[in-house]
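A single protein chain has been removed from this complex, and every other one stays in its place.
Read from first to last, the chains carry the letters A and B; within each, the first residue is number 1.
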Amino acid sequence: MRVKVRPLNCTGCALCELACGFHWDEAFSLISSSVLLYRAEEKKDYMGVIIKTEEDLFLGRPEGTAEMKLGEIQKQGAGGGASAKPILIRQTCDLCKSAGVEPQCVEICPHDALYLE
Amino acid sequence: MQGRSRRAAGDPVFDRYRKVFSEGSTLYPRIAVYTGSGASHSWIWFADIFDRLGLFDVRFIDESSVRDTGLSGFDAFFIGGGDTYEMAFSLGEDGARAIEGFVRDGGFYFGSCAGAYLVLSGVDLEPFTHFNLIDGAMLNSMAAPPEPRCLEHKYKSAYGDGWVFHPVYGEVTVTGQHRAIGQCVNAPLFGGPVIGRAMPEDVLAEYSRLTERAAYLWPRREAEEFMIGRAAVLRSELDGGTVVVSGPHLEHPLYTAANALAAEVLTEHFKGRSGRVSRPSRSAASNSDTAPLLLEIKRQVSNARIVGFGLEKMPVAWRLGHKVWEPEKIRMFLECAWERLPFMEEHAELMGPSGGGLEPLARGYADVTRISKSLKMRIESGRDSQAEASMLLLSLKELTARFLSIYFRLRLETGFGRD
Partner (left out) sequence: MDVMYYGDTLIVDLPTGKTEQVEFSPEMLTENGPGLAAGIALYRDHEDGDPLVFGSGLLTGTTAPASSLGFVLGKSPLSGELAVSPLSLFSGAEMKLSGFSMVVIKGDSPKPVYLWLHDGVADVLDAAELWGLDTWGTTDAVRSEMGEQLVQVVSIGPAGESPSKLSAYSINYWGSGDTAALGARMGGKKLKAVALRGLGMLDAEEPQDFYEGAKGLLSEAPAWKGFNKACEGIDAGDIDGWLKPLVHRYRSCFACPAACNTFVKYNEGPSVMESTGVEEPGMLVTGAASAAWLLSGGWKAEPACRAMESMARAGIDLIRGARELAGSPLDDASETEEAVGGLSGGEEAGWPGGDSSPKGLFGPWVPPLADEDEWLLANRIGYVIGICPTYLLASGMETSGLFGLCSSAAGVELDPSMVAGMFS
């Protein structure tokens, strides 16, 4: 069971990041969530969602989804490799089990862009 | 400090130890933390523990300090994670002798992850031959480990004709008889040793459970069969000193029960000792010129944090020596300074002439901002970023060590236990 993304449902509201950040920090911020909204290419409206787990990244890119094992893309590009240290600044997704609740990002998303499978 | 870090720092588990080291107590160890060649980022977690315990007589030293001074003037020496090969090469035979002499003379050695491998007797190929402080072998090595399920880049590193490998990467539970452990303690294992052939009386804790907060490079059942019941934390006396090694990072700031275990063994070592411990003098000199320097540091650390945050979502990592460094680690170093700046701002007037070394720090962090931006541009344009990343990370490590030295000096000067 993991959190997956329907990328084209996403409208980029960042509620998932806020809810996840709250789960970890009991405060509101966009810096510590396990779910990451990618919105760095604003002029192109290229936007996606990344879920960080212990073993991989679930990438909800507009052109499709992928599960990328950490370390796998290290072989690609310029020194490339997915960020891997499991518990650093950003916790990996624990499906909110440590709080004993349903995954908050899934619950809070207004457009069903996130789901459990 | 906010969120989880604030909650962890305020955990009442630390109250007991703060009392032990509080003003009026005869226990106040002088501490050295290794930040030299081979050390990764995890040594900054020790700074968090010392903050929580009210231990402020802390220096951050490199291999030449170890070799040249023989750790004289210190009571405790901590080595965290990193590239064990590079540590051993850099410290060399002189460093090994210095550390051993320090312990035999009554010092306290704490090594986690790389700092544990370094001194295990069973890790005995070159360049580790001279480092031998505690009986134990690393069981996580074999000639041809099976292919990993994930985290291939974290899985193994060469050792002699074979490999050191890591079947699990993340949170584990350790259990032992020690009163600080209680029933069990969770801590993260990021490539630390699974220990065998230890003296039974040295085993402080064993791996007892693997959790869901971990990546399984081996199938979970096989990883459990391999690890559970095997030693995770050892403690041994060596002449007058104490050696503690731990596979998991007991110093990780989000694992307060593990922090308490580390604090407990530290406290036990010093209990009943006298003579070696001293209370530092306070020699605060009033200086009102430091506020602008601190603001400049704050400005540059903030700028670099913002760039570092952007780097975190980029699919890159860099191999420096035997270790893989991810962009997240850039911000880890910066957060370490960022969280402590408010305290320094509050006590700026006590920081001595020229802010006690703040000016080079301000210049250094400005360089860090510049290099971070340039690094990001290289990555965005698909160019190789290895050299720039290496320069940035080394520079951050050095700056953070200098920053923390100034911070802890100020902590000492403002008195014990004061926030």
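Everything that follows uses one rule, which is that a contact is a pair of C-beta atoms (placed from the backbone, for glycine too) under 8 Å apart; a residue touches a chain by one contact, two chains touch by 3 or more.
Because the structure is a prediction, the values reported are computed rather than measured.
Participant: Write out, one label after another, the shown chains that touch the chain missing from the document.
Facilitator: Even though it is not drawn, that chain still touches A, B.
Participant: Would you indicate which residue among B:306, B:366 or B:391 is in contact with the undisplayed chain?
Facilitator: Final answer for the missing-chain contact: B:306.
Participant: Touching the absent chain: which residues on chain A qualify?
Facilitator: Output for chain A: 8, 11-15, 18-19, 21-22, 25-31, 39-47, 61-63, 104, 107-108, 110-111.
Participant: Which parts of chain B face the unshown chain closely enough to count as touching?
Facilitator: Residues touching the hidden chain, for chain B, are 2-3, 295, 298-299, 302-303, 305-307, 309-310, 338, 369, 372-373, 376-377.
Here, only the chains that are shown with their structure count from here on.
Participant: Could you tell me the distance, in whole angstrom, between the mean C-alpha positions of chain A and chain B?
Facilitator: Roughly 28 Å, centre to centre.
Participant: Mind listing the chain B positions that touch chain A in their complex?
Facilitator: 2-4, 7, 149-154, 169-171, 188, 190, 212-216, 252, 254, 309-310, 312-313, 315-319, 324, 326-329, 331-332, 335, 378-379, 382-386, 389
Participant: What part of chain A is in contact with chain B in the complex they form?
Facilitator: Contact set of chain A toward chain B: 24-27, 29, 31-32, 36, 38, 40, 50, 54-56, 69-74, 76-90, 92, 94, 97.
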